[in-house]
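First the structure, then my questions, so here it is.
Of the protein chains in this complex, all but one are displayed in their positions.
Chain nomenclature is as follows: A and B, assigned in order of appearance, with residue numbering initiated at 1 for each chain independently.
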Amino acid sequence: MEAKLNQEISLAELKPGIKAGIVCMQCGEEVSQRLQELGFVPGAEIEVLDTGCPLLVRVEDARICLREAHAQGVRVSPALEGLR
Amino acid sequence: MQTLITIAILGVAALYLGRRLFKRFSAKSSCGGACGCKQDIALRFRQR
Partner (left out) sequence: MSASAERRPCLALVGNPNAGKTTLFNALTGLSQHTGNYPGVTVEWHAGEWRLGDGEALLVDLPGAYSLKPHSEDEAVVRDVLQGKVETCPRPDVVVALLDASNLERSLYLLSQVLELGLPVVVALNMVDVAASKGLSVDAAKLSERLCVPVCPIRANRRQGLAALAQAAQAALGGRPAPRPDLWRQEHTPQGDVVVATRYAWARRVLADVVERPATAVVTASDRIDRVLARRWGLLIFLAVVALVFQGLFSWTQPLSDGISSLVGSLGGWAGGWLPEGALKSLLVDGALAGAGAVLSFTPQIALLFIFIAALEDCGYMARGAYLMDRFFSKLGLSGQSFIPLLSSFACAVPGIMATRTIGNRRERLTVMLVAPLMSCSARLPVYTVMIGAFVPARKVAGLLNLQGLVLLAFYLLGILVAIPVSLLAQRLLLRKAAPTLFVMELPSYKWPDPRTVLIRSWLKAKAFVVTAGTFIFCISILVWGLAYFPHPEAIHQRYSALQAAEPAQAGALAAQEAGEYLRQSFIGRAGKALEPAFTPLGWDWRITMAALASFPAREVVIATLGTIFNVSEEGEGEHLKLSESLRQASWPDGRPLFNLGVAISLMVFFGLCAQCASTLVVLRQESGSWAWPALTFTYMTGLAYACALAAYQGSRALGWA
């Protein structure tokens, strides 16, 4: 059980409907900056609305779509949801 | 007589076209439309 709490996956692997918290951004610098300004910050709540390319996600209160390649660099953890 | 006037008008049209093209693409900026005061917000709203 303890091991599951620390599970960190990429946004591309997150299943739809499961709420997660953003851990960190490991994309290229330009992509990271752009995503961060749109609300992708550590601790923010994120949920995948639709898989496919591009991916459609909800970050806090905004709906954002991004390509899978970018999503792979976003590290999230389902256990962090709700913790700010 | 008419022919002369016509050629004159054609000449004007050609000059006008040429001038507009030249004005657009000479000088530093690549702003759209006729360059100059029209693009200047302050001038457009008579601030100076």
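The rule we apply is simple: a residue touches a chain if its C-beta (ideal position, glycine included) is under 8 Å from a C-beta of that chain, and two chains touch if they have at least 3 such contacts.
These numbers come from a predicted model, not from an experiment.
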Touching residues (missing chain, whole complex) on chain B: 2-3, 5-7, 9-10, 13-14, 16-17, 20-21, 24-25, 28-33, 38-48
Contact footprint on chain A, counting only the chain that is left out: 25, 30-39, 41-42, 49-50, 52-54, 56, 60-67, 70, 84
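Quick note on the criterion: only the chains that are shown with their structure count from here on.
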Centre-to-centre distance between chain B and chain A (centres being mean Cα positions), rounded to whole Å: 53
